[in-house]
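For this depiction, one protein chain was excluded, whereas all remaining protein chains were kept in their positions.
To keep things simple, chains are lettered A, B and C as they appear, and every chain counts its residues starting from 1.
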């Protein structure tokens, strides 16, 4: 279902970039759990991006109004529903995009799917603004997961040619959350990335990157074989985030170049518990968690909205035309994608826990 | 749903490696379409693997018995149901695996999920034998897609350090199917891969690889935004194939190192039609097909069953023990994975076409 | 899914009786269709009930605010989302209900399911107020169905011992909508029902009834055999309306007393078309529409909220206690249930049309 994800916990998002609002309905959450709205707001601030030159100048009220589902600060069994008003609309900026699709954006495919009737102002319902209600849902799940000893961390592993160090794949202690507007493990890498993003922004260009995500404390034995493997479900969700081009678990694509004798994860006994000595499997075997950290990496393409002139076509005249995009947009969405990856990961894993736990 | 995939066309597989049978039920197919069972059998032979040293010596009857759903060679509206008897059972070989899980296999996670009650003989319902009914379903969909001018091809892009050339991402003509027991575009690459697999087999080891898949003729405008993007659905299916560790669409992970100005796919008019000059998007934008070839790559890990001694634990005594796996197994499953990728791709795309077409 | 219904068109409702709002998200509607909001509001007024003594004195703003999904008065492909503020909250009235469940209401089962954490003020998310967003969704579908020549009518067939005449089961012309606050076919029956409801209200009691629904113009060949029969899907939806105790199609329960030779619907040719001479099947055979009017009846129990003293228990002290319910409530919800039945019928049938049409 296009705007709904989840089996036992169902997250439905709605809204367009320049409609009255975006929002989310979360059905199936357990009654009685306390929800800390301050922590939700802090999480949403991480997604909002900062004041940097490489981040959109569009400033929105990202404060949710909770319409239903809470009673006295606790979940009450009714779907938790939150709405974010779209205060800062500027549809005029996007007027010229209607008939001239932006390369590598959803304009052209939306035109085809909706027979030219989609409201594509600001990206319409394909806009990254739809990640706001998604992050709200994720922020809720993160609280619920934490109460069960499960922590989710993500950081920027790469932007362009600049890279951070990787997570320790074996340690099952919570990762200290990568902080700041450029969340990395190595502050020096963050500085290099910042410089690269600023340079890219100044050139009117955009740049891609990789987000690495690690989940600690997730119990073993959760997941399903075959068509509902944990990898199937996580990847399904992650590709729901705009601009994702790839995902890999554990050793990922490097497995293609490896020998079994090198990358098989030997079982060992540590303090009376079965563990793996290495974690090339990324915490999942046969589609089911094995008690090691769950580890995956997500590739983001450069945002397609760039200031440089591009080649496109006019769908009305069916002629090739140059296109220069105005308006506000990020030149690198990877920093803001970090909490999005955490949020979607939390949505899927909490659902799995409720479904199979 | 663990053993079912699809929304409008639902494919349900069943069976264990050493049960009486494996099989498949396909619900929702359009009545009246002719089904060529010879072509299905040819497709299944591609999955069976050949006589090579790197392929399992287990020989099965891979001939389906169609129980229902056909009438006079045509689909009749009832679920198409096929069964494959498991003639060649050798459960004894696997006896010692019960309490000593094979590293990087599903033994340990199955033990946890099913409280030690799973029938893991031969890999149980985690066995790659379950890809046989999946390939049956895919072979059916491939026929139905071809009648609409849609062709699916896949080839081995890489095994270990040996690589084939890539598909032309832009040409929308059907790829000639990569033939033979090592399906590649460049025969020289095939020879090098064969040599590598034979060497790996002789060392009792295993090796991974990458399968590249290309779909031509798929109409533009099919798919959904957000949580049912084509990438979401394809990746969900592909991770249902055993041993998959990663997937990427179009330019994939390379997008992380790229600038928007370099990889945005410019729109052009060719013979009165809107096309993209490049295809870094892999034929999908905003989760919806754009009329260019759909292109993705899937990473397979080395099969975890190797003959070399490995380290494991005995789940009964909770002691570390060495493990030497006997029995029959492939040292490289990548050649046999090629039709599996085609099959799963066909299952998802035909479903999308029926759902959104 | 508890708060979502539909396969191709998914209707998700949210809210509690005394939360900030109730509302609805409708995903999957076809872009480009015009939506007449005035007609939606007229439909919602039918559900609101009038000024009668037997209708609750609670007066709400039943005007929807459409947050997203429309652009220039047309559906734009994004989920159509509407919110109804709960202006007129009076939670204090319901304070004493928390630990003393009202007989035959959801209080006790909600207490069990949600471990006492549900917000049951005003009936919480079990409240008939949730039929407001449902009616909004139905009002949208009714417009879309009408454009395809499909009309849905419903009327009160019975309240207590007073009954209206039945629809003509064979005529496939649209029924003139039963008008007024007591929608019946025979105005005399309406007067008798009104008198009965007023008498019941004056005695502090409540009374049940039957709503009959008829769909004309629905195309033949829509529906599915076995587990997704039209009857399965319609009944699934109808039992989502509070207070429903039974449903029957065509001749319904009377079939149990009938001979096949009497009630089989003979096929005839009329003006070159295949029709049935009678319509004891209610327009559905083998789970699939046959082109005759779809006809079903729904039994509603008396609303459980009555002013008379009743026997209940205190869940805290576990003692039997008398209960006297204060507050505002209908003594007969059947008149207001008429548009609810039409709405749910429209939701299911439009979904079936999109799914199978």
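To be clear about the criterion, a residue touches a chain if its C-beta (ideal position, glycine included) is under 8 Å from a C-beta of that chain, and two chains touch if they have at least 3 such contacts.
What you are looking at is a predicted structure, and each value in this text was computed from that prediction instead of being measured.
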| item | value |
| --- | --- |
| Sole residue of C:174, C:217, C:287 or C:327 that reaches the chain not shown, by the stated touch rule | C:287 |
| Selected residue (touches chain absent from view) among C:158, C:192, C:214 or C:336 | C:158 |
| Footprint left on chain C by the chain that the document does not show | 1-5, 13, 101, 103-106, 108-110, 112-113, 125-126, 130, 158-161, 200, 205-210, 220-229, 231-233, 235-237, 239-240, 242, 244-253, 255-261, 263-269, 272, 274, 276-277, 280-282, 284-290, 299-306, 308, 310-313, 315, 318-320, 356 |
| Residues belonging to chain B that touch the chain removed from view | 1-4, 10, 12, 14-16, 19-23, 25, 27-28, 31-32, 65-69, 71, 74-79, 81, 83, 110, 113-119, 124-125 |
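Heads up, the rule we're going with is that only the chains that are shown with their structure count from here on.
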| item | value |
| --- | --- |
| Centroid-based (C-alpha) most distant chain relative to chain B | C |
| Intercentroid distance (Cα basis), chain C paired with chain B, Å | 46 |
| Inter-centroid spacing, chain C versus chain A (mean Cα positions, whole Å) | 39 |
| Centroid distance [mean C-alpha coordinates] between chain B and chain A, Å | 27 |
| Shared interface positions of chain B, touching two or more other chains | none |
